[in-house]
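These notes are about the structure you will find just below.
Removed: one protein chain of the complex. Kept in place: all other protein chains.
Which chain is which? They are A and B, in the order written, and residues in each are numbered from 1.
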Amino acid sequence: MLNLTNRSKVVVPTELTLMERLYLPAILKGMFITLSHLFKRKATVKYPEQQRPIASVYRGQHVLKRDDAGAERCTACGLCAVACPAEAITMEAAERKKGEENLYREEKYAATYEINMLRCIFCGLCEEACPKEAIFLTDRIVPSSFTRGEEVFGKDKLVESLQERVDVTKRQTQEVLAFKQNKKHKHNQTIQDKLIR
Amino acid sequence: MEGMLMYKIILAVIVFAVTLGAAAYMTWGERKLASWFQDRIGPNRAGPMGLLQPIADGLKMIFKEEMIPTHSNKWLFILGPSFFMLTACLTGAVIPWGSGFNSDGIVYPMQIADINIGLLYLLGVVSIGVYGIMIGGWSSNNKFALLGALRASSQMISYEVAMGLALIALVMMTGTLSLGEIAQQQDAGYANVVYQPLGFLIFIICAFAETNRAPFDLPESESELVGGYHTEYSSMKLGFFLFAEYINMFISSAVMATLYFGGYNFPFQHELGLEGNTLVILQTSALFIKILIFIFVFMWIRWTLPRFRYDQLMNLGWKVLLPLAIANIFITGLVMFFTGKLS
Partner (left out) sequence: MSLTEIAFYVLSFLAIFSGLAVLFSKNPVHSVLYLIVTFFSIAGHYFLMNAQFLAAVHIIVYAGAIMVLFLYVIMMLNLNSVQEDKIATWFKMAAVGAAGIFMLVVVSLIAKTDALQASTPMAENAGLIENLGKVLYQDFLLPFELASVLFLAAMVGAVYLSKKELAN
């Protein structure tokens, strides 16, 4: 027969010796292995009190940022929904009315914005796609829930509150900023850029 | 006489309570030891060190939904776990938990019933213990439960024989069937295990098989039989089956300590120069330490060895342990004959 590798071995069943057939030495050996594990360091991390260190660019629950004045940055362009490989993001756009300038930064805004956390794979592509620096992934962990419905996060859970702003400077590294400014990428181009082309 | 009866009733209640409490905390101990063997921490949320875990588990069991399968025999379905629990608790009656303590010149023995056929009583209760499993498994009307019941019965019968023969060698040596006397005899000389090492080995292997503990837990093997005889059980009836296993383990540890490891006696107990009743308390503590060590061995082996295959189990019982037990009887007889102990 053709040998595919040189690692194959011919196995011959050998008769057990008397010591092996007694089984007791082997059992005792095994028991001392388990006994030694009694005194080994335990691998468990007691979660809520003790937390595993996470990467500085950990991708957890999303946040929809507001600008410095407190207006929502999202313009409901839909690029994040297009970029999302898990199709977890849906939104509905609406036009800004008069007098809502302090609420929404631009003329168009997201009336509803939902991320299905059960579908989300936390890849961060929505964040990369966003031309307005509105969506960011944070190091917060998505809380578990009793029903599937609760796992669809709407704007109430995604938009940061005015009192407690979410710090995303960790995610805004120089590379990310440079990437966002790179006009060669289609999604970074504004209408003016496209017209110039 | 009246006082003695009252005392015996109180003692029975105490033994019952201690057995149940010990069994409850053995479930905690088992989970802790299992996780330590596997480099984990184990239950640590309910109370300090997870010490309230048995209570939480028990409450959970009670409040779970109770299911009785439609095509099962309802009475037998309930009888199964009840009978299993009953036989598990019965054995505690003949075990000497300590020598008698003195009060106003009356000696109160720490044994509920010192019947002169204590060992036979023990074997009898153990042998009928399998009915709980068989009735429960059959009345579930489920093929996995039935298979578990069949496995349990054939395993019990096979290992009972070797167990009985291992005990016969011990009875030949001690010349009595009373557990109280066997424990007392070991006060003067060495513990029986010194004279009967092979008998003890056979006995402990059979004890593992009789209590359905790993590596002999084929009747309830989770992977092949979906739980075996208690597949259809839920709520506290399942709890009874699981709990009775721990009671059996506790009692068989006590039996092994009494028969082979000196019972309540401990080395150099008379050299301490202690008052009668203080010594009795120390002796009972010594017995409990021995029991704890045996329980540890039970759990240690469970979390070390994989389960036997069924033919291996039968081979071990009939072709290894039985001839060994008979050889043990023969050797014991020869030694007794040549040392002139055969009066």
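Simple rule for what comes next: a contact is a pair of C-beta atoms (placed from the backbone, for glycine too) under 8 Å apart; a residue touches a chain by one contact, two chains touch by 3 or more.
Treat the numbers as computed from the prediction; the structure is a model and nothing was measured.
A.B. asks: Could you tell me which shown chains are touched by the chain that is not displayed?
C.D. replies: B
A.B. asks: Please pick, from B:V18, B:L52, B:M67 or B:L150, the residue that touches the omitted chain in the full complex.
C.D. replies: Missing-chain contact among the listed residues: B:L150.
A.B. asks: Which of these, B:L20, B:A46, B:L86 or B:I115, touches the one chain of the complex that we don't see?
C.D. replies: With B:L20, B:A46, B:L86 or B:I115 as choices, the missing chain is touched by B:I115.
A.B. asks: Among B:W28, B:Y131, B:F200 or B:F216, choose the residue that contacts the chain missing from this document, as touch is defined above.
C.D. replies: B:Y131
A.B. asks: Residues on chain B that touch the omitted chain in the whole complex?
C.D. replies: The missing chain touches chain B at positions 76, 115-117, 120-121, 123-124, 126-128, 130-131, 134-135, 138, 146, 149-150, 153-154, 156-157, 160, 164, 177.
Basically, only the chains that are shown with their structure count from here on.
A.B. asks: Would you tell me which residues of chain A are touching chain B in their complex?
C.D. replies: Residue list for chain A touching chain B: 27, 30-31, 33-35, 37-38, 40-44, 46.
A.B. asks: In their shared complex, at which residues does chain B touch chain A?
C.D. replies: Counting only chain B, the residues touching chain A are 33, 36-41, 44, 300-301, 303-305.
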